[in-house]
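Every protein chain but one is kept in place in this view of the complex.
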Amino acid sequence: MYQEIILDHYKNPHGRGLREPFDAESFQVNPTCGDEVTLRVKVDDGKVADVSYDGQGCSISQASTSVLTELVVGHTVEEAFATMDAFVELMQGRGQVEPDEDVLEDGIAFAGVAKYPARVKCALLGWMAFKDAVARTDSGVETA
Amino acid sequence: MYQEIILDHYKNPHGRGLREPFDAESFQVNPTCGDEVTLRVKVDDGKVADVSYDGQGCSISQASTSVLTELVVGHTVEEAFATMDAFVELMQGRGQVEPDEDVLEDGIAFAGVAKYPARVKCALLGWMAFKDAVARTDSGVETA
Amino acid sequence: MTTTTANSVPLDVAAIRADFPILSRTVRDGKPLVYLDSGATSQKPTQVLEAERRFLETSNAAVHRGAHQLAEEATDAYEYGRARTAEFVGASPDELVFTKNATEGINLVAYAMSNAATAGPEASRFVVGPGDEIVITEMEHHANLVPWQQLCQRTGATLKWFGVTADGRLDLSNLDELITERTKVVAFTHQSNVLGTINPVRVLVDAAHKVGALVVLDACQSVPHFPVNFHELGVDFAAFAGHKMLAPYGIGVLYGRRELLEAMPPFLTGGSMIELVRMEGTTFAAPPQRFEAGTPMTSEAVGLGAAVDYLSVLGMERVAAHEHVLTEAALAGLGEIPGVRVVGPTDMKDRGGLVSFVIDGVHPHDSGQVLDSLGIAVRVGHHCAWPLHRACGVASTVRASFYVYNELSEVDALVRGVREAQRFFGVA
Partner (left out) sequence: MTTTTANSVPLDVAAIRADFPILSRTVRDGKPLVYLDSGATSQKPTQVLEAERRFLETSNAAVHRGAHQLAEEATDAYEYGRARTAEFVGASPDELVFTKNATEGINLVAYAMSNAATAGPEASRFVVGPGDEIVITEMEHHANLVPWQQLCQRTGATLKWFGVTADGRLDLSNLDELITERTKVVAFTHQSNVLGTINPVRVLVDAAHKVGALVVLDACQSVPHFPVNFHELGVDFAAFAGHKMLAPYGIGVLYGRRELLEAMPPFLTGGSMIELVRMEGTTFAAPPQRFEAGTPMTSEAVGLGAAVDYLSVLGMERVAAHEHVLTEAALAGLGEIPGVRVVGPTDMKDRGGLVSFVIDGVHPHDSGQVLDSLGIAVRVGHHCAWPLHRACGVASTVRASFYVYNELSEVDALVRGVREAQRFFGVA
């Protein structure tokens, strides 16, 4: 499950460190291992202008948050949420879902993680923070 | 387990019906079947002068209370308690205790009941009321 | 797996009995066992025992905690048990909380309601206090009675109850007086464990919901015996127990509507039900985990799933039809004996698979003893429904209860045994 891409993102995370300015922030925790992430978003004209984050976590949660920043920054909130849905579907697919590289780019490296249910929460930690943070911005679209 | 003696006492109970005068009264109930007995004692000069009782119950509880009156009335409280101890020992003996006819008289008919743990409580219902009632009289000896 | 096995074909009882080794044993000096006490607890088929054993011998580990392969397999097996059971009772998996028995499930709701007083504002809809009323019925099992008395004692709320008619039905004549704006909970049994009466759930649900009260259904005697769909019934909470439906001991189920479980404060607290723990305070996980503190009944959940599979293959319509036949025969057979009085409805309308009765002049304990000496296992006493017995004017009854593995010859044995008890005690 430890694809090179995951280890690369883990060792050289993108967008790490909390930055100003931001519109909303979310704190998420994984109750079984105590891992946590604080994630900030800046949304301009319906576009994700910046994502910054900090926290502690395993290679999977760190790498997936790093990939997240690559996948959503510069895209509209709508596009970002579509990407998120694809990533969540992949992660909850128990290894049965074929990932679409056009949509998920480096995110497809997490396909193997989906076979380890205990690690799926790790891979989704940053994404849950992103979803929650966007919901807290004025531009936050309704999220279920 | 249904010895003739038991069925005789059941059909022709001794001492049944609540009487005056009495020194103390006890109400006991069997929580699993709802059977109950109200039992009164009169104690004169350390002697059990009268036992009277009423209630509803199965053949075993009715007969054993009837036998009780025969075994204790006219005896000292001390003697009555010794008889009670012998009866309790017999009932809790799982059929392994050899009853002493000199002490228990008709009570030995209950030896077979001891093999049916669910019925032991029935056989002891009246005795528990007797023990409790005596404890409530002024002359009540300490009971554990 | 579906329950659409041709419903008109009767159960193959001989084949079923082969799955229950205990049924071929003898009791009391070689008498074949006639087990008519499934209302207390059912026997368990080999399939259920095997499922539990297989789990323990291959995948056993702590669920929802570990990250190793065994822990993954164990978690999957446990959650499969939940999913299968949810499907079986018409609910979503996250609406089912595993408890140790049905009693714990009802206590869970009653304690969550008193906990609501000191929990956050989202729990306010569960708060009860002086002036509020909890409505139950006189035919409840102690499990759906004492917890509500205790809730009233803790909070100052008042307990009210429906009575029982002479023919063993719920007396709904004063429905409008009992269920009012003051009512916060209406708790009642789906099927009486003494009378066999099946209560009109819809009528009570509608009356309760009209005044904003929560409905708690005791489904202990319904889920094992006929098709039950909680979403269709519209109840807010329901409790039942695995051990009465071919499953292991130590596992029960509390169903709660999702939005209620989400707002409800926890009951038992500890590991696996938390979100964030500090010495200064704790926040809690989403349901159902919020209500499952500590290491759960893992292999028991696997066994429950296997029991649900077993019942689903039989088909619950057919199970109900089978019990109908046995009960009808028992009512007819006992009805022919002078001096035998059935406590509960004597017709088959809205009535389930058990018969309670008294024999004039023979105490139930003595009747039970004679039956036992003939190998027939029935239950005697008040069956944990003491107020109901008082209302029916008896201290105790004899109860014969039927399940998938019982056959008509066993009903005949019961009827013969009752006549024998009369003979023995000289009342016939």
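For clarity, chains are labelled A, B and C in written order, and residue numbers in each chain start from 1.
Rule of thumb we're sticking to: contacts are C-beta pairs under 8 Å (C-beta built on N, C-alpha and C of every residue); 3 or more make two chains touch, one makes a residue touch a chain.
No experiment lies behind these values; they were computed from the predicted model shown.
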**Request:** With touch as defined up top, name the shown chains that contact the chain not shown.
**Result:** A, B, C
**Touching the absent chain when the full complex is considered, from C:His243, C:Arg257 or C:Arg351** = C:His243
**Request:** Looking beyond the chains shown, say which of C:Pro10, C:Gly294 or C:Gly426 touches the absent one.
**Result:** C:Gly294
**Asked** Among C:Pro121, C:Gly281 or C:Gly393, which residue is in touch with the absent chain?
**Response** C:Gly281
**Message:** Which parts of chain C face the unshown chain closely enough to count as touching?
**Reply:** 21-22, 25, 27-28, 33, 35, 37, 40-41, 43-44, 49, 53, 56-62, 65-71, 100-104, 106-107, 111, 115, 118-119, 138, 141-147, 149-150, 153-154, 159, 161, 241, 243, 248-252, 266, 268-272, 274, 276-279, 281-282, 293-300, 365, 368-369, 371-372, 376-381, 384, 386-387, 390
**Prompt:** Footprint of the hidden chain on chain B, which residues?
**Reply:** 29, 31-32, 116-119
**Asked** Which parts of chain A are in contact with the chain that was left out?
**Response** 1-2, 32-36, 56-60, 116, 119, 122
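Basically, only the chains that are shown with their structure count from here on.
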**Prompt:** Approximately how many whole Å separate the CA-defined centres of chain A and chain B?
**Reply:** 77
**Asked** Approximately how many whole Å separate the CA-defined centres of chain B and chain C?
**Response** 38
**Fill in**
Expected list for chain C, residues touching two or more other chains, is none
